[in-house]
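Here the complex is missing a single protein chain, while all its other protein chains stay put.
By letter and in written order, the chains are A and B; residue numbering begins at 1 in each of them.
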Amino acid sequence: MTFILETQSIFHDFKGLEVLFDINLGIQEGERHAVIGPNGAGKTTLFNLITGKYRPTRGAVFLDGKEITSRPIPWRARNGLARSFQITNLFPRLTVFQSLRTAVLSRRGIRLNPIVNVGRMKDVNEEVESLLERIGLEDQRDVPAGMLAYGQQRALEIGLTLALRPRVMLLDEPTAGMSTDETREVVELIRRVTEGMTLVIIEHDMEVVFDLAERITVLHYGRILASGPKESIREDPRVKEAYLGEEDFACTFKSTD
Amino acid sequence: MESHLNTVLITFVHGLVYGMLLFLVASGLSIVFGMMGVLNLAHASFYMLGAYFGYSVLGVTHSFWLSLLLAPVLVALAGSLAERFLLRPVHAAGHLFELLLTIGLSLVMLEIVKWSWGTEPLPVALPESLSGTVQIFGSTYPVYRLFIFGFGSIVVIVLAGVLFKTNLGMIVRAAIDDPEMVSSLGTNTPLVFNLVFSLGAGLAGMAGVIAGPILGIYPGMAQVMGLDVFVVVVVGGLGSLFGAILASFMIGELQSFGVLLFPRFSLILIFLLMAVVLSIKPQGMFGEKG
Partner (left out) sequence: MGKPGKVVAIFVLLVALVLCPFYLDIIRLRLMTEVVYYSLYAVSLNMILGYGGLLSFGHSAYFGVGAYVTAIALLRIKGLGLLPAILAGGLSAAVIGSFFSIFLIRVSGTYFAMLTLAFNQLLYAVALKWRPVTGGDDGLGGFSIPDLHLPWIGKIDMLDTSNFFWFTLVVIGVMLLFAWHITRTPLGISILLLRENEERAQFLGHQTSLTRFWLLTLASFFAGISGSMFALFQEFVATSAIDVLKSIDGLLMVIIGGVGNFFGPLLGSLFYIIVGDWLSRVTEHWEFFIGCFFIVLVLFFRGGLVGLLAGAQDRLLKALVHPRGEAAP
């Protein structure tokens, strides 16, 4: 049972402040996994460690059985590990089309070519068109990313990650700041576009979590409190105890029956 | 053998004197960067302005001490106006335009100086009371240079006292460390910034007044001092007063001995040192990641 993504004994501290303790996570290919926990539990830090923004103080990260702990960010992105950001992280003055195209070009390994005019790259442009359709932003193709509505920006975030055709897709709070309707749309989008892909998603919205994920890992003050199939997490007494008193947490657990 | 030792000692004293001048100028530059995030490429122009203002005040009042008092105040005022009306509006537009503004400012200040006082070097006589010599290390050494070091030290001590022993100083130090937090505590941050900027300019101006008699007063003086000060803040680290002190005296000695030992290459050595430091540890010895 090899994992496509695995962390072994990850410890991490920030300027002396310890944020992650002994994180052992194993994700299988095709799995749909959610990482949940209160703010400050270390979820985004974990993503940052997996995707290469930081090197863990101790421990190792494995992709498809091979250690990638010291691999730089671009290498990981080129080798199947793509992530989206909780705080929108786009190219403000590039249009939606141009933004997606940069991702497609990168996926095809075309980054430093000084000879070919991108306007003439038919298959690249066609791929961008189909991406536009899949994320539903065809009407916004010529709008600069910085001028998109919030929900559209989040869709573009996902679109950029998708364009890399990753093997493991890491989405960091894709529904952050969204209304109920917008959330529904984004969840639909995610479900549609990540079919067959390994998905790891950080989320606060429990409806979304139970909608999209099969397995859940609960992070609490930098440690894994519990990890397993969603039903067992829902019934887990430790999880219930940790979040007793956390009103919305307990409520949403009940409401998703 | 003794004369070699004496030469070394005298050169060392030269280095201390120049290092003190460097520190008086560099401290303002370094603190302003640490606090406001902007590298003021026109900072050495305040040094130049001080020298020229000092010359004019001297011409009117015939008193070196009055010029030493008034000229830095005038320069501080100029600095305050520049920060308020030129630098502050551009701050929000980003580093590029901030730096460009300071470049434009240095150009304009240079031209104003050339327009008002001409392009020829101005003669400044040493004040009577300080124009003697003393015997140290077997050589005749000008009192004035020792005065520079002594006076500079007093200024530094006074400033350190204000910075570390008063409430205002505490606020300034906090603002250097964490400007956002300080402003969220209700302090009038723009006013603090303006005060510190003006103080830095005033210090540089004061250095200009006292350096005038020995280094000369001429339009190119800003560029010459500016380069050395630039090296100081790079090596010492932007934002660190301690780094500025250490690096000022390091560079002062390097210049002093460099001129003595490798006159043809001292310039190249200095810039090589700077390039190396910037490449390996851009924050210098004690600076923060800008």
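Note that in this section a contact is a pair of C-beta atoms (placed from the backbone, for glycine too) under 8 Å apart; a residue touches a chain by one contact, two chains touch by 3 or more.
What you see is a predicted model, and the numbers here were worked out from it, not measured in a lab.
Among A:Pro74, A:Gly177 or A:Pro229, single out the residue that touches the unshown chain.
Final answer for the missing-chain contact: A:Pro74.
Of the residues A:Leu5, A:Leu164, A:Met178 or A:Leu199, which one touches the chain left out of the display?
Within the whole complex, the residue contacting the unshown chain is A:Leu164.
If the hidden chain were put back, which residues of chain A would touch it?
51, 72-74, 77-78, 82-83, 85, 89-94, 98, 101-103, 105-107, 110-119, 160, 163-164
Using the document's contact rule, name the residues of chain B that touch the chain not shown here.
Residues of chain B in touch with the missing chain: 33, 37-39, 86, 89-90, 93, 95-97, 99-101, 103-105, 107-108, 110-112, 114-115, 223, 227, 230, 234, 238, 264-265, 267-268, 271-272, 274-275, 278-279, 282-283, 290.
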